[in-house]
Structure formats: structure tokens, C-alpha cells
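Take a look at this one; I'll ask things after.
In this view, the complex is presented without one of its protein chains, the others remaining in place.
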Amino acid sequence: MNETDNTITTTRSGRDLSDAPDIIVCKGVSKWYGDFQALEKISATIKEQEVVVVLGPSGSGKSTWIRCINRLEHHQEGDIIVDGVELTNDMRNIEKIRSEVGMVFQQFNLFPHLSVRDNVTLAPIWVRKKPKAEAIEQANELLELVGIPEQADKFPGQLSGGQQQRVAIARALAMEPRIMLFDEPTSALDPEMIKEVLDVMKDLARSGMTMMVVTHEMGFAKEVADRIIFMEEGQIVEVGTPEHFFTNPTEDRTKLFLSQIL
Amino acid sequence: MTEIQSSAGVPVIAAPPQEPHLPPKEWLKKNLFSNVGNTLITIMTSVVILSLANGLLGFAFGSERQWNAVAVNSRLYMSFAYPEAQYNRIWFSFATLLVLAGLSMAIWRGGTRMPFARLAKSAYSFGVGLAIMVWLAPLSTSGTVKWEIAAGGLLLAGFIFNRIAAQDEERSLSSLTLLVGTLASIIATLWFIPYGRHSFIGDRIPQVVSEPGTVAFSTKLPWTIMLFVLVGAYYLGIVLRDRLPERRTRSVLMGFWLISPIFLIYLVLRDPAFTMNHVLYTDIPLVLGFLVVGSLILYALTKPSLGEIGRIIAMLILLAGFGSFLTPMRMIIRIFLIALGLFSLAAPTFSGDKSTRRRYSSIWSGFIVIAGWLITAVNTPSTVEVPGDLFFGGATLTLIVAFFTVILSYPLGVLLALARTSNMPIFRLLATTFIEFVRGVPLITILIFFSVMLPLFLPEGMRLPEVTSVTIGYALFSAAYVAENIRGGLQSVTRGQHEAAEAVGMSTSQKTVFIILPQALRMSIPPMVGHTIGTLKETSLLYIIGLFDLLYVGRSVIPNQTAFIGSTRENLLFVSVLYWVISYSMSKASQRIEKRVGLGER
Partner (left out) sequence: MTAPVEQPPSTRLAVAQRVPLWRDVVVLKWFTQVSLLAVVLAALWLFVGQAGNNLRAKDITIGFDFIDRPVDIQLSEGIDTLPNSGGRALWVGMVNTLRVASVGIVFSTILGIFVALSRLSNNWMLRKVGAMWVESLRNVPLLVQIIFYSSILATLPRTSFLDPTAAAGPLNQNQGPIHNWLHISNKGVSLPRVFIADGFYQWAIVILLGAIAAHFVRKKRLKQHDDTGRETSPILWAAGTLAIFGFVGLFIHPVFSFVGPIMGGIASLIDSLTIPMTQAVISIVAVLLALRWIRKFRTDRRSGSGHLNLSDDDWFRMIFAGLASALVIVVIYKWTGLSSWLLNSGQDLFRLAETKFNVDGAARPFDAMRPDVLKPGNFANYGKNGLTMTRGFAAVFFGVTFYHSAHIGEIVRGGILSVPKGQVEAASAVGLNRAQSLRRVILPQAFRISLPPLGNQYLSLTKNTSLAIAVGYSDIVQVGQTIYNQTGKALPVMSVWMLFYLACSLTISVVVNFFNMRLKLVER
């Protein structure tokens, strides 16, 4: 695998991102848990406004990788550069990354002791240091955007799974991130709720947000992704546009994976 | 209940018994006489209980019992040797608390509705129980008749309630009405029955003097006023509740609850002839200076774009605070400097727009005013003149020590728990060592250590009253247990919560303050209530140290009065009942509240 494999010229949605700036650059990233190597020399570049879907069998290191990108986990070798900021122990860089990169979790992780509105405004007020009135106004807009303006005064425990996940997306967006990371955002949802969350994500992609999505929703990958990255055992196996990936993958392991899930 | 039948004694595994309504006969059969073994057990336990009650009542009402010892000395029990001329202060404090209680009951909509059917049932069972007890007790004939009439009254009340319930199923009585009614009838008896005479402290050993007044007659007026204060405050609360915004009122009231004990304790202990010179010319200027300068510094430091310089300035202030120990200086300045350093260190956590910054500065102002006032209060000991060291004791001492233990140990416990669960090994090591050490040794050894050894560790010329040293011991001991309770709460906050907070960019301290602690504290409320009750019971160890707490008065002071030699058991029984009533009602009340608001569950 060499680096040129990871850059693209045209995209499926017809957008030409070839001269868009790089926003996430990973160079030879490795990570160990104890003596188990979870990531092995991951190298990839993601352009601004690009939507990348990461696929791979369970335990292949997808979550680990995207969690390294906003430093919820620390990589031990290699470099990760996000929006021109290298991820090191520098406090200022970490603060910067965290507010540039939004993250949505599989288990929603809403704050149960705060109302929906407070969940959304908490970080803008205390991290972005916004005036409270402004933050509330923004929260109302975002809740409108994700389609649940009427739930603002409820508590997370009173919402359905799909609604909770949409609140989580609004909470991440409230920090005005340049990049959004999604770690299996629909896996904990009932089938009828999946669509409402995916719709929000599609809107987001259309609006030009840079997105990195770990998901098992192949329909979403086909429709929205600019590029698909396939991982196995901590390594990137194959990278390509959705057409390339779903119609004639080059690697055997990819074929095997696709034959199992499709 | 499960259907598995069981002979007596072997437990039926079942959910906490939830009795369906059975007719009395079937209920008896099911619960007492379901089979031979069961019947046997019923008979045996009844015999044991009856003979036990007989013995106990025989003890309690035997002719040689000196219950007078308790009644006469009720003043010693309550406040030990507090000068009588100053009693109005205690009454005033009590009235303040009652006003707060009345307001809170109205504003939080306290109390439950009790259907008359249930009231009737309890009146019946109390009536029958009382009748049996009177029958067992070795009372004089007139006494028996009197008490049996009381039991008959209860039965009659039950009958009336039953009739009301029969007319209208829905009729119910507020538990508050019942409470006030009961209190009112108890207070009413004060006007007719002369319970006990005064005792008073003449020398170090309190003596009984023949005085015309009795406790009942000298306190009947204040108690009646107290009742009216409570009821009045309740109705005032109802008026306020409907006029004012609810949330604001509640938080203001909470603030009053937090401040009032400190204020009232100070009020009770303050020297009436206190000169203000030192306060006017030293303390107030110092506090004002720190207030103004500190507020400005903090306002500057909470500026969001400040960056690392803020932290460096904070470290410098902190360093100055610790460095001040190397030079002679007023303790109050050192404490304030360190506090200012800590506040500045926390400033980036709370930085924000203008109003946020102003709020942070005003929190500092509030802190400095309360802290300054507390330090002044400690530095100006009361000189109310009484023989002996301490002029208050009994229940007052017990409550004050318990209060300060709780107040001091909770924040300390939270800090210890945070340190023990942090990812910083040295913090963890220090906290774990402290907690495990304290939990490994008995409280009494710690108390003895603090009463005997603490004076040795203090700089020359500095003297702490024994109560203070012992209270510090209590607080440190209690903090270790609080820390373990809080740690349980902290560990119940899922990893996802930490990650979500980090992912939206919160710093570690923001994550702790806004996300983790609120959830953890909520989870640990039930064990903390238990711990608080435990603390109250543990104050009885003051007896071993030799301070005049409730137990000391009951065990060593009163049984040594010439009039009441050998009344130890009566007094001990009284003390036990007092402790029992307080801790039992506290635990029951907290269980009810927990159930109502679903505390301790996620």
C-alpha cells in the first residue's frame, strides 16, 4: 500500500475534490493495547468536504482509528495532523482539535442529568465561551435542523433512541466543527429509527461537512460516500470510490467481506 | 408472594411482602396459623413478646424508677449550662429554622394525603396496643384507668375515622394537618401538666434547687409561639408559592438553609458584650481588600482568550500563599492568598462571556465574606460566663459537632474520591493511603489522638478548644467514608459520559464539574444519608473523650446529682430513645423521599 492509493481524482457525487486541501493526514499510525496491536501503520489523507465511510469486520480497529483522530485514544507511532494541527501532548493543540472535530457515538452518550437544550448549549457556553442567549438560539436552530425542536425541554431519558442520536448530532454540531466523526451511529437503533438519523447525516454531507463515518449501512455508503476505506486487522486493505468498491474490488479480503454482508 | 408453601421458620423467598387485602379471618389464617408449625411459632413468639413487654414495662413503671431525674434535668439534656438569661437566642434560632421549615413545606408541596381508612386502621392498632401495654404495666389503679381511657379515646378516634371513610372513600387528611394537630395537643398539655422542675448549674456539678417554676410552665409560652410560627410560615409559603417564580424561590430558600446553621450557631455562641474594635480595624479592611482585588484579578483571569498566562499567574499567587508560611504573617492573609490561588487556577474552567465572568467574581466575593466572617467568629471566642470550659453541651453539643463534621467532611470526601479515581498516580497513592488508613482504625483512637496529640502539633501559642480538635478528628474520619461512598457514585458514571464530555472539548475539570460530579453525587445520596445518620450516632463517642454531650449528661452528670443517685438506667433509656427517634425518623423520611424522586437509580 502506498500513499498515492489514498488520494482520489473524481468522486461519486460528481464533486471534484482533487485540489481541495487535506484536512486529516495520517502517516504510519500505529497503536497497541498492551501487547495487542490495534492499528498497524495506517496512512490516509482526507480532503476537506469529503465524506469517507470506513468499513471492516468487527474488531478491525475502525473505532480505534477514528477515536485517535480526536485524541480519545493516543496513538503511539506515526503522525496525525488534523486541520494543520499535529496531535501531540500540547494542551493547546488538544483543545483546538476537540473543538474542530465533532464526534457521535454508538451509545449516544447524552448527559442524562441535563435537559436536551442544556446538552446542546453546555459546551458552547463553557468551551467556546459563547454568551448564553446566543448559545440557546443556536441550540434551537440546531434542534430544528435535526428535526426535534419540540423536545428541547425534555430529558434524554424521555426520548426515543433515534431522537437521542439526533440530539447527539446537534450537540456535536453546536461546537461548529469542521469535521464530524460518526462511530456506528445507527447500530444501537431499531430499524424504523435508523432512517431518521441517516437522513440528518445525509443533509449534513450535502451541506459540505467533512465526515468520517464508521457504519454497516451499505445503502448509506453507496449513496453518500465519496470514498470507502476498508480495514482489517488494524490495516487499511483497500480504498476506493463506492462504484469501485462494490462492483469490482481488487483485494480478496474485500471480496470475502462483501460476499458475507451483501 | 410465591406459591411455594413453607413450614414456619424456613423463609419463603418472595418480594418484600405486599399484602393483598384479605378479610381479617383469612389474613390471620394465612399469616399466623397456616399449619401446625406456624401456629406453634405464633404462640411461642407471642408468649416471648408478652413476657418481654411485661418485663420492660415493669422496669419502666416500677415504683423505684426515678423518671423525675430526666424530667427535672431536661434543660441539662438540651443545652447543659447555657445561661438562662440568654435563652431567647436559642428560641430565636429555633424559630428561624421553623420559619424555613414551614416555608419549605409549602413551597416544595410537602406532606402526603392520608386516606381516612388508613388512619382508622392505625388508630385501632395503636389503641389496642396501648390497652395491652397498660394492662401489662404495673401501674397504680388510677394510672391504669387514666391510660385505659386514653386507649379508649384512640379506639373511638378509629371508629370515627372509619365512619368518615365509609361515607366517602376519597376523603383524606393531609399528613401535615396530622403533624400540626399532634404537636398542638402535646404543647397544649404543657399548659396543664407540670412536667419536671428546673435544675441549674451551680458549680461544676449541676445541682437541683428548689425553684417554683417547672419546665413545663416556663416553656409553655415559647413552645406555643413556636407552633404558631411554624403554621404561619407555612401559610406565608403558600402565598409566596402562588405569587413568585418557583425555581427562583426554591434556590433562594436552599441558600437560606445552607447559610442559616452557620449563622445560628454563631448567634447562639456569640459573646453578648463583644467589642468590635478588632473586627472594624483589621478584619473588615482585610476582607474588603481581598474582595475587591481578588474580584478584579479573577475577572481578568476568566477572560477566555488569556491562555497559559492565566495559569502562570495563578501559580504565582498560589506560590505566594504557600511562601507566606515562611514569613510571619496573619493566618487570615495566608488562607485568603491560598484560596485566591485556587480560585485563579480554576478560572479557565469557568471563563466565558461578561455575565459569566461577573458571576465568578461574585462567587469569590461571597466566599470571602463567609470565610472572613467564620474566621472572625472562630478568633473571637464567646465569653459567656459559666463555670467549666464549655458552656453548652447536651443535645446542643451533639448537634453542633455532627453538623460541623458533615459540613467539613463532605467537600473533603469529594476531593479524596476524585483524587482516588483520577489518572494521576501520586494523587491516587496519597488518597488511597489516607482513606485505607483511616478506615482501618477505630474512630475512638482517632478521637483520642486528636484530643491528646493535636495540641502538640500546633505552633506555640496557638490553642484549639478540645471540641474543635475532636471535631477535626471526626471530620477527617468521616471524610474517608464519604470518599468511599462518592467513589461508588463516580464509578457508576459510564465511560461513555467521560468520552462524550471530552469529545465536545471540555477540559478535565469542566468534565468533572459539569458532567461527572452531578451524576455521581446524585447516585451517592442514599448511602450518604445513611452515613449522616451514622455520624449523628457516632457523636456519642464524645462521652469517652469527656465532653459533655448527650450521653455524658445522661451517664455521668445526672446520676451523680445527690437527688438522683443511681438513676443511670432511666437516663440511659431516655438517651437511647432520643437517639432512636431522631435516627429512625431520619432514615424513614429519607427512604420515602428516595422512593418518591427515584434517587439512587439511573
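For reference, chains read A and B in written order, and residue numbers begin at 1 within each chain.
By definition in this document, contacts are C-beta pairs under 8 Å (C-beta built on N, C-alpha and C of every residue); 3 or more make two chains touch, one makes a residue touch a chain.
None of these values were measured; they are calculated from a predicted model.
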Touched by the hidden chain, restricted to displayed chains: A, B
Options B:430, B:513, B:563 or B:593, residue touching the unrepresented chain: B:430
Selected from B:221, B:276 or B:444 as touching the chain missing from the view: B:444
Where the unshown chain meets chain A, residue by residue: 21-23, 25, 32, 34-37, 48-49, 76, 79, 81, 83-86, 88-92, 94, 138, 173, 176-178, 204, 207-209
Residues from chain B at the interface with the omitted partner, ascending: 1-2, 4, 6, 8-17, 31-32, 34, 38, 41-42, 45-46, 48-49, 308, 311-312, 322, 325, 423-427, 430, 437, 439-445, 448-449, 452-453, 455-460, 533, 537-538, 540-541, 543-544, 551, 555, 568-569, 572-573, 575-576, 579-580, 583-584, 587
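We adopt the following convention: only the chains that are shown with their structure count from here on.
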In the complex, chain B residues that touch chain A: 304, 307-308, 349-356, 494, 496-497, 499-507, 510, 514-515, 518-519, 522, 602
Residues of chain A that touch chain B when the two form their complex: 70, 72, 91-92, 95, 98-99, 101-103, 105, 107, 109-113, 122-123, 125-132, 168, 171-172, 174-175
